[in-house]
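A single protein chain has been removed from this complex, and every other one stays in its place.
Order as written gives the chain letters A and B; numbering starts at 1 within each chain.
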Amino acid sequence: MPFIANTDKDREEMLKTIGVKSVDDLFADIPAAHRFPKLNLPKPLSEPEVLKEVEAMAAKNLTANNSAWFLGAGAYDHFIPAIVPQMAGRGEFLTAYTPYEPEVSQGTLQAIFEYESMAGELLGVEVMNASHYDVATALAEAVIMAHRVGPSRPRVLIPAALHPEYKAVLATYLAPISSLKVEEYEGEPGKAKLGDDVACLVMAYPEFTGEIRDIGAGSENAHKAGALAIVQADPMMCAILKSPGELGADIVVAEGQSLGNPMNYGGPFLGMMGTSEKLMRRMPGRIVGEAYDHEGRKGYVLTLSAREQHIRREKAVSNICSNEGLTMLQTCIYLAAMGRQGMQAAAELCWNKAHYAASLIGKLPGYAVQNKNFFEEFTVKTPVAAEKIATKLSRKGIVPGFPVSRYDKKRPDELIVCVTEMRSKDEIELLASSLKEAAK
Amino acid sequence: MNIRPEANIYDLSKPGRTTAVLPALDTPKTAIPAKLRRENLNLPEIDEETLARHFTRLSQKNYSVDSCFYPLGSCTMKYNPKVNEVAAAQPGWLGAHPLAGEEFCQGSLELIYKLQDMLAKIGGFSACSLQPAAGAHGELSGVLMIRAYHVSRGDTKRTKMLIPDSAHGTNPASSAMAGFTVVTIPSDSDGGVDMKALKEALAGDAGKEVAGLMITNPNTLGLFEKNIEEIAKLVHEAGGLVYGDGANLNALTGVLRPADVGIDVMHFNLHKTFSTPHGGGGPGSGMIGANKKLQDFLPGPIVVMKGERYGLEQPAKSIGHVKAFYGNFGVMTRAYTYLRMLGAAGLRAVAENAVLNANYMKVLIEKNYTLKYPRRCMHEFVASGDVAEGIKTIDIAKGLIDAGFHPPTIYFPLIVNEAIMIEPTETESKETMDEFADAMAKLAAEAKSNPAALHAAPVTTPVGRLDEVAAARQPVLSYTGRK
Partner (left out) sequence: MNIDKNARYAKSHEYARKDGKEIVTGISDHAQSSLGDIVFVELPEVGKTLKAGEAFGTVESVKAASDLNMPMGGTITAVNEELASDPALVNKDPYGKGWMIRFTPSNAAEYDKLLDAAAYEKEAGKE
């Protein structure tokens, strides 16, 4: 049997030690009528056979590796330095457990601490947790945090232009809290109508359409009403534009997939989450801090654990246990590998290439760019249905962007185009000429 | 193990050093508006060689399944097959986007569909969703489904969730997040659910307020819940549903399908039973399976057949999305590969060897340690570590570290004093188990003859026992010496 070390001889010896005749005897407590069911699974494969099967399946996908790729909308094709998977894939990191025994987990713990430090700097917050499942779940828990800070404030304001997937997750998480009412606002968060019945103002930086709003004004607006400012940010953008923390955010959430993790058909991703020291005890997720042993040697340890489920049980801040340790590690190595220079360079490449693409597309007959301010993604009004354009071009190996109609049938002529540092000038010009053709 | 102190990444930074080599800009430049522009970005600047050494040296400070035995009860630290890593690293997976369109992602959709099918069959469920990202996430989904079920029937009185006192902390935490009040059911002297207490909690008007029961089987003591069918029947008769916590499924693969004994909805941990690596704290994947009564409420979208093609569909009465997109695909590829190599016979061998190994270890450990519930165990068992005056479980745990083993799970479940929970899993060899039992015996002896040595353990690691009190009183949660 694969992956089982013991032989029949070993098993015989063990059965003798235990004092039973056969392994079946060990299952005597299982209800007889249901014991040893026949599982109708496909016949097992050998190692080369299973790899052949998996390779063939994987080859059926259209990917950023085998096409001209301009799709973003929540999962991004960014450069991942080779050292990231090489280091993260080491067995000592990959097959380690959650660092509950700190003396034998200093590698994992120090890496988490370094991630908390670098990610906190990037997002502009004092305290980061060690990860949530993704930005959507992190955002949902941030809103719940705000609710617990202000339980008598029933309103939660979110932008109409928040990613539809994140809206959906928020709705699921908030369903059991009947007192909360989620309301959508349009346009600038600084102009949203707040009152002392608002628990939090959620802002997207940038929004799903790519638009960059005045987050500073939004935070001021929230604080004037006594509400918390929650910002969902693109972490890559924070390398060259003001961080959400700098712009007054009380809680920041971001999708760490952009930072060293492949798109992987949507997961595993990385919910980055951070807040101020004032609010840190209300934040879910593991947190690593410095600690010293009796000889004065510095180490790292999981701390502020009284928030968590294994101690507080039903009174815990959250139920989260296993999180996204490995994707967090990849982001940590990525941030160190890119460093200040690399992050700024990559983000500037995205900015410049996206603005070049927008300028070309804006000149095409029938096409118009909708955004005033954007980073790497912008929304284009299309002359014919965006879905038709996307399907036609994808079949030719050019993925032009995201047709908004896939979430909202009432918006059939909007395409969200994403241009990262991975796109060449040739590819961008190919996109422009293909879009021109597709309009005919 | 690397016991030398390793500098913080910021201390290795030197202005001008770089690792990443990016392409030059080949398009015109556009100015960034001054009011948006960020002034300072204090991230390290490091060359690749220093970076490689830093993370390599850090990795060498970890214990891992690849380097040593991890008898962590309830965690199922089985060996993580390397073929899984090769399968998961296919460029066709890594470069795939969840919103690229069903037509262009048939490979990924096919894998999710087939995995859904295999896992549902293993549990006896009629459908499942792979969207939850972890066990606790699956639990939250399951209790939200139970909530939605009762709401759909117009029954808004069912505000209570029954949970055994031996349950993992995520059970009550998930229930609370779903808006339920937790009612704790005590365990009886045999380590199972106290049937008298259960019947009381389900009787009369109290029973009408019960939404369901969350149960782990085998339970967190490693004992098979002999009354499971009766328990499920009682809960169903009172109008409630039964949630199964699948953390201990490793004892049952190919031996029992939980749906057959009355479980309505259940999560599996792909990162436990199905061999995907623990990664230092995830990613996991918490498949959630449901019977016909609850399958319409599954979180989604899930993958279905649409004619000849695979496609995405939201279950008819779905609780909605519990995560953006479709789940941790990169974890699913590993579990899929593992299941394709095991097949039904391989899965049965998993449970058989897991339970055999645990019972073998139990006989060896019982010689020196007391078991509060000494009856036949399944894939894990719980002993008590206070073997001598002044010695606690934590001392045995730290002593094991110096012997080259990761400690077992300690101080859980809460219903056993000084608990130490041991789960060898099916991948462990007899020799390793014998070595571990020897080490435990030596520690029991040392506890009596030289307790001071145990109090000082561990001594072979980069740091000794850390002052967690000081760390929590004056938390330092990020690098403060940044330039």
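Here is the rule we use: a residue touches a chain if its C-beta (ideal position, glycine included) is under 8 Å from a C-beta of that chain, and two chains touch if they have at least 3 such contacts.
Predicted model, so just to flag it, every value in this text is computed and none were measured.
Student: Kindly state which of the options A:A56, A:A306 or A:A368 is in contact with the chain not pictured.
Tutor: Here the residue in touch with the unshown chain is A:A306.
Student: Among A:K315, A:K363 or A:R395, which one touches the chain that has been omitted from the display?
Tutor: Counting the whole complex, the residue in contact with the absent chain is A:K315.
Student: Name, in rising order, the residues on chain A that touch the hidden chain in the full complex.
Tutor: Per the touch rule, chain A residues meeting the hidden chain are 281, 305-307, 311-312, 315.
Student: Spell out, residue by residue, where the missing chain touches chain B.
Tutor: Given the touch definition above, chain B has residues 411, 468-469, 472-473 touching the missing chain.
Here is the rule we go by: only the chains that are shown with their structure count from here on.
Student: How many angstrom lie between the centres of chain A and chain B, each centre taken as the mean Cα position?
Tutor: The separation of the two C-alpha centroids amounts to 20 Å.
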